[in-house]
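Left out: one protein chain. Kept in place: all the others.
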Amino acid sequence: MARVVLVGNLAQITGGVAEIDLSATSVQQLFRQLSERYPALERYLEGGVAVAIDGQIFQDSLLEPIGPDSEVFILPQIAGGRGQVLNYDISSRVGRAQPTQKMS
Amino acid sequence: MRYEAPESLEGAVALLAGATGEARVLAGGTDLLVQMRADVVDPELIVDIKRIPETRRVTEEGGGWRIGAAVTGAELKEHPGLRKVWPGVVEAANLIGSTQVQGRATLGGNLCNGSPAADSVPALIAAGAVASLAGPGGRRDLPVEDVMLGPRRLALAKGEIVVSFLLPPRPPRSGDAYLRFIPRTEMDIAVVGAGVSLTLDGGGTIIAARVSLGAVAPRVLLVPDAARAIIGSRLDEAAQRRIEAAARAACRPIDDKRGTTEFRTDVAAVLARRAALIALDRARAS
Amino acid sequence: MAESSGHGATNGQHFVGTRQIRPDGVDKVTGRARFGADVSLPGQLIGRVLRSPHPHARIVSIDTSKAEALPGVKAVITRQDFADQPSEFVPAGEMMMNYKDVVRNVMAREKALYEGHAVAAVAATSTAIARRALRLIDVKYEVLPHVIDVVEAMRPDAPLLHDDLFTAGVEPKPAKPSNVAKRVEIKQGDVEAGFKTADVVIEREFKTAPVHQGYIEPHAALASVSEDGSTELWTTTQGHFIVRAHCARLLGLDIGKVRVTATEIGGGFGGKTVVYLEPLAIALSRKAKRPVKMVMSREEVFKASGPTSGAVVRVKLGATRDGKFVAAAAELKYQAGAFQGSPVQPGVMCAFAPYDIEHVHVVGYDVVSNRPKVAAYRAPGAPISEYAVESVVDEISKKLGIDPIQLRMMNAAREGTKAAYGPKFGPIGLEETLNSIKKTEHWNTPLRKWQGRGVASGFWFNIGGETCVSLTVNEDGTISLMAGTPDIGGLRASLTSVAADELGVPYDKIRPIIGDTGSLGFNFLTGGSRSAFSGSMALVEAAKQIKADLCARACKLWEARPELVEWKDGAVRPLGALAEKVKPMTIADFAKVAGKTGGPIGGVGRINAQGAGPSFGTHLVDLEVDPETGRTTILRYTVAQDAGRALHPAYVEGQFQGGAVQGIGWALNEEYVYGADGKLQNPGFLDYRMPVASDVPMIDTILVEVGNPKHPYGVRGVGETPIVPPLGAIANAMEQATGIRFTELPMSPPKVLKALKDRGLNKA
Partner (left out) sequence: MAKHHIQAKVNGDDVEFLCETEETLLDVLRDTLNLTGSKEGCASGDCGACSVMLDGRLVCACLVLGCEVGGRQIETIEGMATGASLHPLQQRFLEAAALQCGICTPGFLVASRALLEKNPSPTETEVRYWLAGNLCRCTGYDKIVTAVLDTAATMRKG
């Protein structure tokens, strides 16, 4: 099973679940399995994430293989020469409110 | 928009005096063209004075130097005699903008643009320069410090133009200097400018001085108190503190994008002192 | 070896890694190169934009009738000429954008949201008539209260820019709209617990001013739309395929009907990745049925094209007594301009990326205010957050008495380190850059009073992305190379070297051009330090096709089995017994018989480049402060950065040097200055103070090459990282020179003098 980690706000969409073990063997399968489990994730996976498989970042790529022991991170898409534009709008989703950070 | 390039002073004066709308004198054009492009001014008549011989000459006169109002900074820099006697004035003229701007910018334009931050003006005032004006009423002389009244306001009558500047004869043991503060090394408008001209006696004591400050008031200032602060001294520590205090006291600056009131006042004091020290060195070496 | 005819064999000469003369160079030193404003068409009209004088105003009405009636005016456009777009994030090219915002940014609809916001545009037979026409357009505004500062914009009672903007990323959904577009975060471990294990914790707040990319060439576009809707556009852009996508969407055109040619581009740095004039020029041309040329003035560039964010950043970093970082937290508030989309997300992810820290929590806010919408600027978001972190790292080094390079070395990310943003790093070169800086003579030179030395490191991800290049073998064996990413800093030189080595053809027999959108498949833009990285990868693919094709042709010509031929050193070579019978054939040999052996020879590399390796850099700077005026002089500067492999070392050095000097400007003097009226007070190069030649010393460079295993030549992107470390390095040097920790950029003379004076230090 590959260990899949949702980075940043994506975990809010899954109700706070940030780490999931999945048996996906490609990015496409990974997205499909994640979307089945968390339908709200689907639109973000379709058009606004990067996938890091064992440390290497892939963007806009459905066909990359995922190994059985791979560590996979789903990150906001890394844009260079332009700002990040996808809006992680989880406002209508059920989820645990994130406490605001205390800086003290 | 009409453009005229008369070849005589009389012609220029007649054109300007007869203008019905806004009329502008074009010398180097480094301010005028920018203002036209930015729609700040939209003159009906432009009178180019560069074809008038009197505005384009540097000549010795009665032991002093007469500089035409349309002589460029680059030409002043190349003039060997002038640079030797009035290094501060020449340096100040050469601080206006870039090398390219130097190829066009003039003392007359720098003064008549009416900016309190004009680099050459404090140096001219410290030097005791007198502007020679021509107008419908004839010729007259006006000390440079009296030409500018405030931002964009001049003491010139309609149709009157600045033709040249007379720098007075230089006694022995004299020196001048101009310093300005800008955030970069080049290309900025002065945040503060300070011009100092002084003369020493045989023993090295300052016997005459003029101090001028730019960009610290609505017009470039002649600061007699700052001159008095160092006259009679050899610019020792105490005299340095006095010129700083006098410069500081004269400042009436504004807060703007280029500097705060506090900054301008503090730096005016520093520059007045530093310019005086350079002028002193030059006087000693002369 | 058999003699081969023509130039095909390069005698083992390699061009990658050498300093070849750029193929586009002669045109650029003779004035022949055509930049955005240099292109003209017969019968063209001149387009001009009417811009809002108010920072925030409702547009009650726009009456264009008088302008339309002016002789010589051929078209006037306003908001009515652009269909509204739904509020959804949709793919545009390879980007995700909210076209509801894009359509409003190119032409104001309900409200003008910043001074300089486009309100109408005209096309006329001369510049003078176009200018006159703008004065005849009557716009009635209802002026609204404005907000400029990011912290003020976040206040509940701040003037609201968009009444349908609800903060995303917070639960529950806010009941009221606000100027905070979204909240983003990354989290690892448990920072609260982590800080408890720290012996020293430093927490500080920093502020940075918005700065402009400052490219010397203003935006320019020339559009020609014919009666059947076919559209041609010439524009100065970092991505003509992206421009095509935006224009097609905004104007309801088929992508296939729009052909965009990228002119030579006079600098971009991220600022030419979006559209401003292009849709207006097309809309005007469509209406006037004549070509329309539009060029921005410098004032328009400053007022209406993207700077990058100003920001407020709070950083907290904890370390053990012996210098190990144990916990890190940060809060980033980035100002986005009038529409959401600041680079706060990459700012969040980059903040602590150079370091191996177990517990990390970073939160960011994307905040709108009445300023031009920010555009990308070189490593978007990273210089701001990394400046704050590098300042705090320096403070910890002082507090613990550990040498700042040593402290960074102890905590540096290396291969296998879990990055603060999640995944583990592959081979990276941060330690190597630190080591090479430590070994410089610069680092070991003594300083005088009022001088200071600062060091800082920096990180940027780099990206790959969709890329299409072609190689065509011409009849005489020369090669035409076509790339689809505009060349801003020597791309054609780098790609030509790669093609020469791949094909065994001399560098000067390859002519590279940037193809238009009709000539190649989709290319993502030049940005993200991707064009040399991805382009060279795609070229290897294209060359592979050519080599395979030539081997196949040789098999047929020689009537040989495939295993008896091989491509080696620029030629197809016969093996074994066959070598006795036939001579190797070079590309030039094949070119002569191309027609007879199957037709034209060429290859097209079409890839979605992956495996962009991050680039780390470390900068070292010496400076001197004049304590009486607060003026800072940069005395000496050294950049060390990991390039993976430098395809063209001189242009890699150029990226390092240019980034460093842009960083010097950001640190010391550049800023947007607004009046209380919400208007920009310094929209020109006179008072927006970019460094001039006399402001800076030579910038020494150290090329570190830790190969990127995912790239055939080991290349890493290099263009963006160089602007990340300067802000921190200069702030750290200022601290050493003055004893004062400056937490606000720019460290301009009035600020520095005030700080010195407050401490009684303003004496030489």
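Labels for the chains are A, B and C, by order of writing; each one numbers its residues from 1.
By definition in this document, a contact is a pair of C-beta atoms (placed from the backbone, for glycine too) under 8 Å apart; a residue touches a chain by one contact, two chains touch by 3 or more.
Model, not experiment: these values are computed from the prediction.
Engineer: With touch defined as in the header, list the contact partners of the absent chain among those displayed.
Structural biologist: It touches the following shown chains in the full complex: B, C.
Engineer: Touching the hidden chain in the complete assembly: which of C:26, C:69, C:575 or C:593 does that?
Structural biologist: Here the residue in touch with the unshown chain is C:26.
Engineer: Which of B:14, B:58, B:101 or B:231 touches the chain that is not shown?
Structural biologist: B:101
Engineer: Using the touch definition up top, pick the residue from C:189, C:267, C:427 or C:712 that touches the left-out chain.
Structural biologist: Of all options in C:189, C:267, C:427 or C:712, contact with the hidden chain holds for C:267.
Engineer: Looking at the whole complex, which of C:224, C:662, C:708 or C:738 touches the chain that is not displayed?
Structural biologist: Of these options, the touching residue for the absent chain is C:662.
Engineer: What does the interface between chain C and the hidden chain look like in terms of residue numbers?
Structural biologist: Its contact residues with the unshown chain are 19, 21-22, 24-26, 28-35, 37-38, 128, 213-218, 264-269, 295, 297-298, 488-490, 648, 650-651, 653-654, 657-662, 684-686, 690-696, 698-699.
Engineer: Contact with the hidden chain only, please: which chain B residues?
Structural biologist: The list for chain B reads 1-3, 5, 26, 28-30, 33-34, 36-38, 46, 48, 50, 72, 74, 97-101, 103-104, 185-187.
One rule holds in what follows: only the chains that are shown with their structure count from here on.
Engineer: Going by the touch rule set out above, what shape does the chain contact graph take here: line, ring, star, complete or other?
Structural biologist: Shape = line; chains linked end to end, path left open.
Engineer: Tell me which of B-C and A-C has more C-beta pairs in contact.
Structural biologist: Top pair by contacting C-beta pairs is A-C.
Engineer: Counting in whole Å, what is the centre-to-centre distance of chain A and chain B, each centre being its mean C-alpha position?
Structural biologist: Averaging C-alpha atoms per chain gives centres 66 Å apart.
Engineer: Per the centroid of Cα atoms for each chain, what is the distance between chain B and chain C, given in Å?
Structural biologist: Distance between chain centres, rounded to whole Å: 44 Å.
Engineer: Between chain A and chain C, what's the gap in Å when you average each chain's C-alpha atoms?
Structural biologist: 25
Engineer: Listing for chain A: what residues touch at least two other chains?
Structural biologist: none
Engineer: Among the residues of chain B, which ones contact at least 2 other chains?
Structural biologist: Nothing qualifies.
Engineer: Which of the residues in chain C end up touching chain B in this complex?
Structural biologist: Residues of chain C touching chain B: 299, 628-631, 668-669, 673, 681-682, 685-687, 689, 691-692, 694-695, 748-750, 753-754, 757, 762.
Engineer: In the complex of these two chains, what residues of chain B are touching chain C?
Structural biologist: 38, 181, 183-189, 191, 256-260, 262-263, 266-267, 270
Engineer: Given the complex with chain C, which residues does chain A contribute to the contact?
Structural biologist: That would be residues 5, 7-9, 12, 47-48, 52, 54-61, 64, 71, 73, 75-92, 95-98, 100-103 of chain A.
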